[in-house]
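Quick one: this structure, given as structure tokens, is what I'll be asking you about.
With one protein chain removed, the remaining protein chains of the complex are shown where they sit.
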Amino acid sequence: MTTFLGMPARAPRGVGHLRGDEPFPVAAREALANAQLRRNLQHATTTIRGKSGRVIAELPDWQELRAAGSALKAYTMANLPLLLEQLEEKVTAAGGVVHWAADANEANRIVTDLVRQTGERRVIKVKSMATQEIGLNEALEAAGIAPVETDLAELIVQLGDDKPSHILVPAIHRNRSEIREIFLRAMPGVDPSLTDNPPELAGAARKYLRETFLSTRVAVSGANFAVAETGTLAVVESEGNGRMCLTLPETLITVMGIEKLVPAWSDLEVFLQLLPRASTGERMNPYTSMWHGVTPGDGPQSFHLVLLDNGRSAVLADEVGRQALHCIRCSACLNVCPVYERTGGHAYGSVYPGPIGAVLSPQLTGVADNASLPYASSLCGACFDACPVQIDIPSILVHLRNQAPHPRTEAAVMAAAAYMMDRPKLYASAQRAAKLARIAGRRGRGLPPPLNGWSASRDLPAPPKETFRDWWRGR
Amino acid sequence: MSSKDVILGRIRSALGPGLEAPAIPRNYRRDSDKPDLDLLVERLVDYKAVVHRVTGGGIPAAILEILGAGTVVVPPGLPTEWLPPEVEAVVDDGLEADRIGAADGVVTGAAVAIAETGTIVLDASPDQGRRIITLLPDLHICVLRPEQVVASVPEAVARLDPRRPLTWISGPSATSDIELNRVEGVHGPRNLHVILVAD
Partner (left out) sequence: MRIALFATCLADTMFPAAAKATVLLLERLGHEVVFPAEQTCCGQMHINTGYQKDALPLVERYARTFDPYEVIVAPSGSCVGSVRHQHAMVAGRNARLAARATSVASRTFELSELLIDVLGVEDVGAYFPHRVTYHPTCHSLRVLRVGDKPLRLLRHVRGLDLVELPAAEQCCGFGGTFSVKNADTSTAMLADKMRHVLDTGADVCTAGDASCLMHIGGGLSRLRTGVRTVHLAEILASTEGRAA
């Protein structure tokens, strides 16, 4: 295959966390069998759906904000080259350094080199989907640099030697007593009398990380928004770990997907209303930090911005699928998804789980590398309704299924069915033959694979004595 | 060919020729409403901030009530008449982190407050200071004047300068990371007191 420069490229294999080890149905089986996990997920998603619904109902113009958010993102994509160059110019003028990373490997190399140049062997990190996507922690560790996750949920995941399972709350699969056990086992210096009372657990994280915040001189963050017009960057968070990382160190390195831009400063008036209400179900999240290059005497005096492609340009090339890049990582679609609620995030195999992951991961990697994900949905449409920027996830899923590699037998059956259904006489005689009923046996219990997946827990109705068509003809 | 050229080339070929950018429908609420101070108070309290409503001369008494005697860090431009004599003020002239963290609290002004969301925004003006001073102490006392309060997020964005370091604060430090419930008190100040001065 010839690739020439300038053609949109997928995220490379062998680096990062966009591809799972197993197809979704196989990976989901383990999660479905874990009753504790399902209780945790159901409790958490039910809680957040209620909270989010209440604060969204307070805004009379929620639908208008969604429409504006959607249009702003479409506008950004249509003008992306111009806006990215504008951002680079503004960030540079404000004292920052802008780097361009075509893929995960290049981004990891840039960040690792930047940290090396400071001579530091440890970095503090603000939760960032982009750095998880590219596997930055593994790259830093391989270079002898210790990354410390400072977000509470990321810390729970890191201390538990676990994997994140949610965009916003990576440890959503853990309940309070499991978190307590992880802290008692793996948090150095933890008070052994720690209970599972959430404020106490939060307090333990505060105590554990405070010294690390004060003594680490390099931070790595992601970004929720970057304003092309002004060069302003924004990180939206809750705990204050973001403020710590963005304020205390001498060097700040921000890794940001190229789609995170907004055109103008005033556009944040839309997204700062949409994101917290859709995400944590708050009118406003506790802390949002915004910075503009380097401010003398206040905060990091060295600022680097790494702009990451890693498959995004390939997503942009798909007219139907490109709206997946509008995502602001609120995770509302996960919280309303009946599939996610039962399987959790690990089954998706990618750092982007849930409905948005099912459309984003296959596009970043190429559908063949995540072929089961577009099918990991019943197409119920709850995600589309919940999305604060109106991403039509069900339509993208259907679109990607049309691109996915199909099993040979299934393709033959589908072609035969369509052939028959386009010939009403053949169709009617096939109906009358009721072959399915005979193969199926009583209530469908004799069905062959893969149809026996259905009959394992459901009866098939007995075939009727006559079809509607026959009844109509006989009237 | 630089990575910048590669990425921009990829994007241009992905977009193809003549992709129309849509018009932005701006029919959400943007007009200036008269801010509702009672709503601001209700929303601040809802997210576990403590609110003290005082008249102009009542600021020192309110601070004393919150703090008792103690040490507070203050930004260089904080009006000195706000502080009660019982409180020892340490002016931030580039203080070390240890010194800031050891204080009993920090007193600042604010740039803007948003009634609808219960948010205060700091913009590092002289009465608000460097970002670090409102981060390390466990108590943040923020003095707010009514003319700084706006009704909604769009009005706040319009008032703020995107070239300044901005910190938007809605209640004390909190997390939703344990079972997706909000719990107050992680890395930022665990106590947020807002002194709202009446006209």
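To keep things simple, chains are lettered A and B as they appear, and every chain counts its residues starting from 1.
Quick note on the criterion: contacts are C-beta pairs under 8 Å (C-beta built on N, C-alpha and C of every residue); 3 or more make two chains touch, one makes a residue touch a chain.
As the structure is a computational prediction, the values presented were derived from the model and not from experiment.
> Write out, one label after another, the shown chains that touch the chain missing from the document.
Missing chain, whole complex, touching shown chains: A.
> Please identify which residue in A:Gln323, A:Thr343 or A:Gln390 touches the non-displayed chain.
A:Thr343
> For a quick check of understanding: of A:Ser193, A:Thr409 or A:Ser457, which residue touches the chain that isn't displayed?
Answering carefully, the residue with contact to the hidden chain is A:Ser457.
> List every residue of chain A that touches the chain not included in the displayed model.
Touching the missing chain: residues 24-25, 28-29, 32, 38, 338-339, 342-343, 374-382, 384-385, 395, 398, 400-404, 406, 410-411, 414-415, 417-418, 421-422, 424, 427, 431, 443-444, 450-451, 453-454, 456-461, 463-464, 466-469, 471-472.
Here is the rule we use: only the chains that are shown with their structure count from here on.
> Distance-wise, how many Å sit between the C-alpha centres of chain A and chain B, to the nearest whole number?
Each chain's C-alpha centroid was found; their separation is 29 Å.
> Which residues of chain A touch chain B in their complex?
5-9, 40, 43-45, 47-48, 51, 60-61, 64-65, 67-68, 71-72, 74-75, 77-81, 84-85, 88, 94, 99-102, 106, 150-153, 156, 168-169, 171-172, 175-176, 179, 198-199, 201-203, 205-206, 209-210, 213-214, 227, 229-230, 232, 238-241, 243-244, 246-248, 258, 265-266, 268-270, 272-273, 280, 282-292, 295, 297-299, 307, 309, 313-314, 316-317, 322
> Which residues of chain B touch chain A in the complex?
Interface residues on chain B, with respect to chain A: 1-15, 19-30, 43, 47, 94, 97-98, 101, 114, 116-119, 124, 130-132, 135, 153-154, 156-158, 162-189.
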